[in-house]
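Below is one structure. I have some questions about it.
The other protein chains are all here in position, but one chain of the complex has been omitted.
Let's look at subunit A:
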Amino acid sequence: MKMVQWIRMFALALLVLALLPAKAAEPGAQELLAQVRQRVQDAPVVRGAFEQLKTVKGFKQSLRSSGDFIVARGKGIVWHVLKPFESTLVVRPDSLQSRGSDGKLTTQMRAQDEPVLRTVNAMLFAVMSANLAELAQHFEVTGQVAPKGWSLRLVPRDPTLAQWLSAVDLQGNQFVQEVKLQEARGDASVIRILAPVAENALRPQDAAQFE
């Protein structure tokens, strides 16, 4: 029961992981991740646009959405969905918030209420500081690196987590290009990252979103 709510955050953390350099604890995976890491650009701020295609059981059509995002090392992530409905998801070290187009809070979680949030965020920061030892505790990492790009497959080790998430597939080169989340219930989403840019600092107008 306790794992339920944070899968959502976990998946977000995975996305962050996907956007950032990686390193794992196991020898084979370590080498793989080291190679991936060499490719991926390490920057304080990464921003870009995204496109998501979600397949949800019971829906006749796939759900397509798009928007832009900012990942700031040490500060958090902002997902700004623009189409078809505007909403913003902000993940910070100690909280998770979702706002509607009118700016009204629709979901809020705080680490003091849900301790797992802190772990997810700690993991997030482990990711940010290129320390994937913690993440490798949770996943079996396999994959390959080719001149054109790399791909990784993450499979949960923990049976509780595996109840929710079957696998995560990442593809990329200098940046992550595609993330596939396969849920155990059969729902799936594919997120494509478009035109990512590395920057040295947050733009002044964006900084407020992380406050």
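We take it that a residue touches a chain if its C-beta (ideal position, glycine included) is under 8 Å from a C-beta of that chain, and two chains touch if they have at least 3 such contacts; residues count from 1.
Everything that follows uses one rule, which is that contacts and distances are computed from a predicted model.
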Missing subunit (named according to UniProt) among the choices "2-oxoacid:acceptor oxidoreductase subunit alpha", "Putative exporter", "Peptidase M16" or "NADH dehydrogenase subunit M": "Putative exporter"
Options A:L154, A:L181 or A:L202, residue touching the unrepresented chain: A:L181
Touch with the omitted chain, as defined above, among A:S65, A:N173 or A:Q209: A:S65
Residue of A:P84, A:G103, A:P147 or A:P204 in touch with the missing chain, whole complex considered: A:P84
Residues of subunit A (touch criterion as defined above) contacting the omitted chain: 1-12, 15, 50, 52, 54, 56-61, 63, 65, 79, 81, 84-85, 87, 89, 98, 100-101, 106, 113-116, 118-119, 134, 137, 157-160, 163-165, 181, 183, 185, 187, 189, 191
